[in-house]
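One protein chain is absent from this view; the other protein chains keep their places.
Chain nomenclature is as follows: A, B and C, assigned in order of appearance, with residue numbering initiated at 1 for each chain independently.
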Amino acid sequence: MKIRTAILTIVFTSIGAASAVNAALPDPGMEIDPGRTALLITDPQNDFLSPHGVAWGVVGKSVTENNTVANIDSLFKAAKANGMPVFVSPHYYYPTDHGWHAEGALETLMHNIGMFNRKGALTTEGFEGSGADWLELYKPYINDGKTIVSSPHKLYGPETNDLVLQLRKRGINKIILGGMSANLCTESHMRELMEQGFEVAVVSDATAAAIVEEGDGYQAALVNFRFIANTVWTTEEAVRKINSSK
Amino acid sequence: MKIRTAILTIVFTSIGAASAVNAALPDPGMEIDPGRTALLITDPQNDFLSPHGVAWGVVGKSVTENNTVANIDSLFKAAKANGMPVFVSPHYYYPTDHGWHAEGALETLMHNIGMFNRKGALTTEGFEGSGADWLELYKPYINDGKTIVSSPHKLYGPETNDLVLQLRKRGINKIILGGMSANLCTESHMRELMEQGFEVAVVSDATAAAIVEEGDGYQAALVNFRFIANTVWTTEEAVRKINSSK
Amino acid sequence: MKIRTAILTIVFTSIGAASAVNAALPDPGMEIDPGRTALLITDPQNDFLSPHGVAWGVVGKSVTENNTVANIDSLFKAAKANGMPVFVSPHYYYPTDHGWHAEGALETLMHNIGMFNRKGALTTEGFEGSGADWLELYKPYINDGKTIVSSPHKLYGPETNDLVLQLRKRGINKIILGGMSANLCTESHMRELMEQGFEVAVVSDATAAAIVEEGDGYQAALVNFRFIANTVWTTEEAVRKINSSK
Partner (left out) sequence: MKIRTAILTIVFTSIGAASAVNAALPDPGMEIDPGRTALLITDPQNDFLSPHGVAWGVVGKSVTENNTVANIDSLFKAAKANGMPVFVSPHYYYPTDHGWHAEGALETLMHNIGMFNRKGALTTEGFEGSGADWLELYKPYINDGKTIVSSPHKLYGPETNDLVLQLRKRGINKIILGGMSANLCTESHMRELMEQGFEVAVVSDATAAAIVEEGDGYQAALVNFRFIANTVWTTEEAVRKINSSK
């Protein structure tokens, strides 16, 4: 196997020569194909993005540092101004979800703190302004009658909702991805959409994550975005590309 | 929303009191339920685990530091000694896979370096001892006629193979997870299996990952294992629990 | 291959000897395992089951002949009386669903006639008593605070909702299946649940289907239930088994 190892070295070298910044990993990039590219925002909800949300204590610092709230706003604005389809994948828990027999760590935490709780799928009682509601700033975009809001995901990825079908039913095969939180729902959406054959450009500062004693969710997500996605953009790059995509 | 924020603080406090090590995140744990619990190893193949494998240049340091090869061996040995079902999810690429129209960063890299290449699904020509073959050390476990080898996954998770069906057809709902590489196939298996309702205990030193200029895949995976899985064990803990599970 | 053909003949003969009624196909059966078995009803909604529903013109004859409304009621009653978990998978369309770029035949028809329409996922305006609402008779069962109502499926199967996760999060691996309509949502639920490793007993007279010039959906479903499911029961058999399962 010496020959193959030698090839590896050559590949790394030639990639290194082509791009001093990204020495080891290729950056395949993603061209915006109008009509086939959508903006997707995960969990643009109060519990993550409002200082009054139940998760602010662990995500507030990251949201503030990244300027996440304004950056997601910039993405919504650019997409709407350019007629790019916009999709939102929300996170809701209903009373029966609290009867699950087993849960992972963050599932347990979210249920303990009542995150994303609604009183039922067929009632909006108490929803307005709750932690599960949209951040007020984004309501004009989400409620314009054009934005496609999928059913709620129940863990972190779109395996449990209709997002993939909704994207395909509109002919979308490329995604510009932002939203909350970076290493949980955003990353699980990135991973699942790629398993379904979509191209994904993640917007690295239109997201944020919990930073706790056990680890920095945002740094973890940045590594995985770079390893897995087709490309990683800043909000500034994403907006510029969306504006010049028509 | 003041009341909810207050509850959050209380929850954190009480959890902190119960466990000084894991201050913020609950650790739900996982009981081994004999007959319903399986060992799952992702990508126990030369290209990741042999010094002759094409990825050794980027994963070798992490594999060596974690003692990954011996730890996976310990898991296989303990599972087999205790009659615990063992599943393996391999990673293969066939010639037609090189005609994909778009790929993420690591997909591009894996294809560039010929990782996990086979000459076809219906030929074993050149397979023996290749980078796609099992690490020699594990062959007695994998080839014992009992280990269930799923079809290959094609990106990182089991969405593209029959692993979930094979587990369910054997009545398995809890997984002890190890293998390669930590933030790619191992983590994507953890995420997808949890979306499918399995409980997952990840064995944090029975895996390893690429460490490159763009990021440390192993550190990223550790954060996400801790945030998402039902629990995280060392190999030593896992083996002890398997041995006392009958 | 003469030997294998001979074996086929022998198998058929021996099965034929054991069961004169089911000459060719084995009937694997399904034992109710309390705590692991659930009742699942698809689309128990006015548009299918009420004479005022938009689909009554094509399904009414089959619903009436099968006594479907009363049979589903008997299943609900038996499950609730015996503490068996009950799941419902509904069918809703929102305004944005009418912007899909392509649709199959029945999707087109359902959208043409406004079937299962709601004004939005986050409003219940006009829902009460509409074609998308539950049949009045079933509301006490569905609204008892225990029944788990999944997100809506958007085509026919549970691929687009959280049903599989909800079942797994409650430890369910066996399903008693009824609801509407036989060859569309009921059959697609049977097929997908089996692909996910569940055992499924279909209740053949707790369902019904459209009978149109192009074909009899109910007869088609009966054939496929028998070929694919673990077993097929009448409502009477199902109720008797549920009542003696504790």
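To be clear about the criterion, contacts are C-beta pairs under 8 Å (C-beta built on N, C-alpha and C of every residue); 3 or more make two chains touch, one makes a residue touch a chain.
A quick note: this is a predicted structure, and the numbers were derived from the prediction, not measured.
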Contacts of the unshown chain among the visible ones are A, B, C
Checked against the full complex, the residue among C:37, C:74, C:150 or C:183 that touches the missing chain is C:183
Out of A:198, A:218 or A:233, only one touches the absent chain, namely A:198
The listed residue (B:38, B:135 or B:148) that touches the chain absent from the view is B:148
Residue list for subunit C contacting the dropped chain reads 1-2, 4-5, 7-9, 11-12, 22-28, 30, 46, 50, 52-58, 102-106, 108-109, 112-114, 130-131, 155-157, 159-160, 183-184, 187-188, 191-192, 194-196, 199-200, 210, 212-217, 219-224, 226-231
Interface residues of subunit B toward the undisplayed chain are 95-96, 99-102, 121-124, 127, 145-149, 151-155, 159-162, 164-166, 169-171
Across the whole complex, the chain not displayed is touched by subunit A residues 164-165, 167-169, 171, 173, 195-198
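Note that in this section only the chains that are shown with their structure count from here on.
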For the copies subunit A and subunit B, the interface residues, called same if over half of the numbers are used by both and different if under half, are same
Per the C-alpha means, the centres of subunit B and subunit C lie apart by a whole-Å value of 36
Separation of the C-alpha centres, subunit A versus subunit B, in whole Å, is 24
Residues of subunit B that touch at least two other chains are 195-196
